[in-house]
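Excluded from the complex is one protein chain; the other protein chains are retained at their positions.
Labels for the chains are A, B and C, by order of writing; each one numbers its residues from 1.
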Amino acid sequence: MIHTGRHFLQIPGPTNVPDRVLRAMDYPVIDHRSAEFASLGAEVLDGVRKIFQTASPVVMYPASGTGAWEAALVNTLSAGDRVLLFETGHFSNLWRQIAEKFGLKVDYVPGNWRKGASADELAARLADDKDHSIKAVMVVHNETSTGVTSRIPELRRAMNAAHHPALLMVDTISSLASIDYRHDEWGVDVTIAGSQKGLMLPPGMSFNAISDKALAATAKARLPRAYWDWQEMLKPNRTGFFPYTPPTNLLYGLREAMRMLQEEGLSNVFKRHDRHAEATRAAVRAWGLAGKVFRIGHLGSFNDLTLAGTLCGVEMGLRLAGVPHKEGGVLAALNSLAPASSKVESAPMGR
Amino acid sequence: MIHTGRHFLQIPGPTNVPDRVLRAMDYPVIDHRSAEFASLGAEVLDGVRKIFQTASPVVMYPASGTGAWEAALVNTLSAGDRVLLFETGHFSNLWRQIAEKFGLKVDYVPGNWRKGASADELAARLADDKDHSIKAVMVVHNETSTGVTSRIPELRRAMNAAHHPALLMVDTISSLASIDYRHDEWGVDVTIAGSQKGLMLPPGMSFNAISDKALAATAKARLPRAYWDWQEMLKPNRTGFFPYTPPTNLLYGLREAMRMLQEEGLSNVFKRHDRHAEATRAAVRAWGLAGKVFRIGHLGSFNDLTLAGTLCGVEMGLRLAGVPHKEGGVLAALNSLAPASSKVESAPMGR
Amino acid sequence: MIHTGRHFLQIPGPTNVPDRVLRAMDYPVIDHRSAEFASLGAEVLDGVRKIFQTASPVVMYPASGTGAWEAALVNTLSAGDRVLLFETGHFSNLWRQIAEKFGLKVDYVPGNWRKGASADELAARLADDKDHSIKAVMVVHNETSTGVTSRIPELRRAMNAAHHPALLMVDTISSLASIDYRHDEWGVDVTIAGSQKGLMLPPGMSFNAISDKALAATAKARLPRAYWDWQEMLKPNRTGFFPYTPPTNLLYGLREAMRMLQEEGLSNVFKRHDRHAEATRAAVRAWGLAGKVFRIGHLGSFNDLTLAGTLCGVEMGLRLAGVPHKEGGVLAALNSLAPASSKVESAPMGR
Partner (left out) sequence: MIHTGRHFLQIPGPTNVPDRVLRAMDYPVIDHRSAEFASLGAEVLDGVRKIFQTASPVVMYPASGTGAWEAALVNTLSAGDRVLLFETGHFSNLWRQIAEKFGLKVDYVPGNWRKGASADELAARLADDKDHSIKAVMVVHNETSTGVTSRIPELRRAMNAAHHPALLMVDTISSLASIDYRHDEWGVDVTIAGSQKGLMLPPGMSFNAISDKALAATAKARLPRAYWDWQEMLKPNRTGFFPYTPPTNLLYGLREAMRMLQEEGLSNVFKRHDRHAEATRAAVRAWGLAGKVFRIGHLGSFNDLTLAGTLCGVEMGLRLAGVPHKEGGVLAALNSLAPASSKVESAPMGR
């Protein structure tokens, strides 16, 4: 297949890696036991916490997000522990399977994939758990499969109201650095994240942000762990090092991505994603589509024209595939992105 | 200014350099007197002739296109020589200035910037030139400033019909590898080209394709020349070398660009440009714009979605700038690119 | 600190990543569920087996080599299982710790860090194990900390002679693609490898080559596993896919590294490493050093001049640090690399 022009990557992740990040990664590997590395390690380990909006440590694994899911569990729980996990879509299903493979008893709260986790349902379940047998509440912040976002602060409030000691674990793989997320303020105990979405990096690195309470839980957690062991990570991390060979080139990329996020400003990053989400919804409404789901990815490194090109691709795809729809979704998106002045005539484009 | 997402370069050149070409250039320089270099040199010097559709030699300068204009003149003409140059737009004006700086007498055939060079006008002028004082006929194949293309075969036929010995010099800076162009079949004597448009390379290299007749003209040409001297170039070129330090990294890039053009097939490259041109025209007609000119560049490395994103950018720009227009140019372009099936409802998108 | 000129990375790994590999990785991420990805996945999953010299499957993890150690254990063993591991150096110690974290009972065969694993000792231990309680024999092929290589075929012969059913697990992290290694011919059950040494890639990917016997062992292995689960990997691998997001850019790099190894020829790669090892030893002997160990890395992408520059760096370092030594180690290495003709006079270089 011949590609001409730049390929549009419009999936929900991995996302487009900016040239600056790719080029930052395109450098020789350095000795991961050297002073030069320590300076890099310290910078990214410290700086990445701003993105999680936390003062707590964030550990980084050479692993995909799936590994960070596993890490959250094996560091804090023991076989036979009961956990509560909200069904939000395909990825909550996958997380459930991992938990069960490690012998955890999963209370899987049914969901219809159209709504996020229910704080009322959580309150009811916690109220029933008089003996605090639930050790962790697990939720996917933004379900990558559906785009549905759960309201984490409401869940936290329900836990606080119930005075329930369970850990709160949140998967932010497709939300971090795209949707406002506050590890500390929202009282999250373990935040799971990956490199390949809002952080604009290639896949291959994943994260756990860890509250003091989560860290304390490691003392009683009996699941076996070595690669994922937080305690092994945190000690060398204090001086910018890692217990085993780190993914140095991804760390180069992370440093550059952090600079880019800082230059734009996290709050502007969130606004940009909101604005693109609104324009995308306008297009979908205009097409009048219903029924079958497909995903239009606009996470990470994106601007108005890459979004517009993407939506044009969708509209052309609908035409070519003979999918019944109303034309003009793109125009609706343009109306959303660039509200027209009075000098524009509305012009039906029928054939 | 903060850039998010990929910048859309939608000018008529320099054009978008594909990642493959940029990456091919991102290599250490090698010794330009080595056997390894000779192999590179021979490959590009030989291969580039396919793009000019010629069996004649093509010389390459570390220079912008302006240098290749100058080279065409100083190798073939003498101060005081009369040349005939068609006014087609801004770039024919610039070429005229260069010719005059070298003491050539330019018959500048007036044009209205809306039409290409007239074969009838040429025939008439050649008929008047009984003593063959006109030494060269100069024409810009595709005027970068207006997008107007001249019909070179018609001009050649007029010259042949008049049995006029003038050289035919054609500037293909914004047409080569985008619009069908045939140096040999069309009987062109000197073709001028640059790296930064259809060849998908950064600026910094330019070309002269040279007919036997043009080469013979060097013997009598009295304009002083050193850097641009074809004869100095052609000798070392025979073994893949250059008389002075060549732009090695651009040659790496040219090798890769040639491979990409070959993979797609030159005729497919031309069809792709035609198709995008038609869609762009459909957009412009739909907007109902008149009067002031601006240029929408879709030369080189481009696909349907980069074009669509570009046109969306134009339509949003028209809105934001308050330029009176009818909305829906983008939709017209999509109609052109992806003719809709019967299942699409025409839907006015008025607000 | 100001760097001028290229940094010499002369540690035992990560090794120097060739420009070709870095550049191959410097490309946009593609959709890991697309046909284009499947083609990449199939190519690397198939091709990498040549490097392990196996017809069996090789699974690839987004992880450092430490993860691949863990994967070998959790897929084949159960808590309480007895394993026999040879002490060869720092890295055998680390592997032991991982095994113990997973509740394995490790018979750690003492070693003096100067010799590889002893086949006689293995034979004796297996003879004692009448009831076949030893489930795995674990050995580091080339101890990264000391450079001592164990003879895997001798160990296999001892196991065969004892008719002992234990699995043979071999860590080739610092030997694969540098020292001859034959997974199939030598009857290895699990081979552990990483991306960042002989494969000339950045760190972040690691491997398990898996014999039929090892695969069969998964059925009875009770250690919990999800991320490392071979069975989850092997199913999608059959069509070129991965169960979770793969490290796409490292796969680009692996494809290029495989091409480079094929162009040079694996047997030539091994010869090159032997030749450089011999020259390095000549230098060390000439310096007359004794006692304290330091490592001179010449794994992976290396040539005579990078080795020579490295050794010059060592000799200058010895001078500047005031370490007692005889000068001339570099010259001894040159003598080894380029045996002199009779026209060279031996010239003492005393000051």
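We adopt the following convention: contacts are C-beta pairs under 8 Å (C-beta built on N, C-alpha and C of every residue); 3 or more make two chains touch, one makes a residue touch a chain.
Being a predicted model, the structure only gives us computed values, none of them experimental.
S.K.: Considering the whole complex, which of B:42, B:98 or B:234 touches the chain not shown?
M.R.: B:98
S.K.: Which of these, A:19, A:46 or A:264, touches the one chain of the complex that we don't see?
M.R.: The one listed residue touching the chain not shown is A:19.
S.K.: Could you please point out the subunit A residues that touch the chain left off the display?
M.R.: These residues touch the chain not displayed: 19, 23, 26-28.
S.K.: List every residue of subunit C that touches the chain not included in the displayed model.
M.R.: Residues of subunit C in contact with the hidden chain: 2-6, 8, 16, 18-19, 26, 263-264, 268-269, 272, 286, 288, 301-306, 308-310, 312-313, 315-316, 318-320, 322-328, 330-332, 334-335, 337-341, 343-351.
S.K.: What residue numbers in subunit B mark contact with the hidden partner chain?
M.R.: Subunit B touches the chain not shown through residues 1, 6-7, 9, 11, 13-17, 22-23, 25-33, 36, 61-67, 70, 79, 97-98, 101-103, 194, 196, 202-205, 223-227, 229, 243-250.
Everything below uses one rule, namely that only the chains that are shown with their structure count from here on.
S.K.: If I average the Cα coordinates per chain and compare with the overall Cα mean, which chain comes out closest?
M.R.: Chain nearest the overall C-alpha centroid, as shown: A.
S.K.: How many angstrom between the C-alpha centroids of subunit C and subunit B?
M.R.: That gives a centre separation of 53 Å.
S.K.: Go ahead and note the Å separation of the Cα centroids belonging to subunit A and subunit C.
M.R.: 34
S.K.: CA centre of subunit A versus CA centre of subunit B: separation in Å?
M.R.: So the centroids are 46 Å from each other.
S.K.: For subunit C, what residues touch not just one other chain but two or more?
M.R.: In subunit C, residues 23, 26-28 touch at least two other chains, as defined above.
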